[in-house]
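Missing here: one protein chain of the complex. Every other protein chain is in place.
Moving on to chain A:
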Amino acid sequence: MSTIESSLEAGWKLICAVEDIPVLGSRVVKSTSGDIAIFRNAEDEVFAVHDKCPHKQGPLSQGIVHGRQVTCPLHSWKIELDSGNAVAPDVGCTKSFEVKVEDGKVLLKA
């Protein structure tokens, strides 16, 4: 059994290929628990957070990605992509999801 198959068995869900996400960009996954934003940064790290800014629910997926952060398009809050925490001095947190890359495929636990 390939690693992907065992991951799928363990409850991970196949989302897309890493190349389907633009570098320093994002894609939105529709899920039963709301929209989830999947980000890819310049180091090809992949992150997943609930697509709502803790400030005024702006769609984080539409923001500019830099380092391991995204800037919300509505009022420029900066959110840490790995934890979902707002960067100080702003305070707030959006839910983050487990995500990993195997064989060039993005897998999400949500």
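One rule holds for everything that comes next: a contact is a pair of C-beta atoms (placed from the backbone, for glycine too) under 8 Å apart; a residue touches a chain by one contact, two chains touch by 3 or more; residues count from 1.
Here is the rule we use: contacts and distances are computed from a predicted model.
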item	value
Which of "Nitrate/sulfonate/bicarbonate ABC transporter ATP-binding protein", "Nitrite reductase large subunit", "Integral membrane protein" or "NADH-quinone oxidoreductase subunit D" matches, in UniProt, the chain that is not displayed	"Nitrite reductase large subunit"
Sole contact to the chain not displayed, among A:Ile4, A:Val18 or A:Leu74	A:Leu74
Hidden partner interface residues of chain A, rising order	13-16, 20, 22-25, 27-31, 38, 41-43, 56-59, 62-67, 69, 71, 73-76, 78, 89, 108, 110
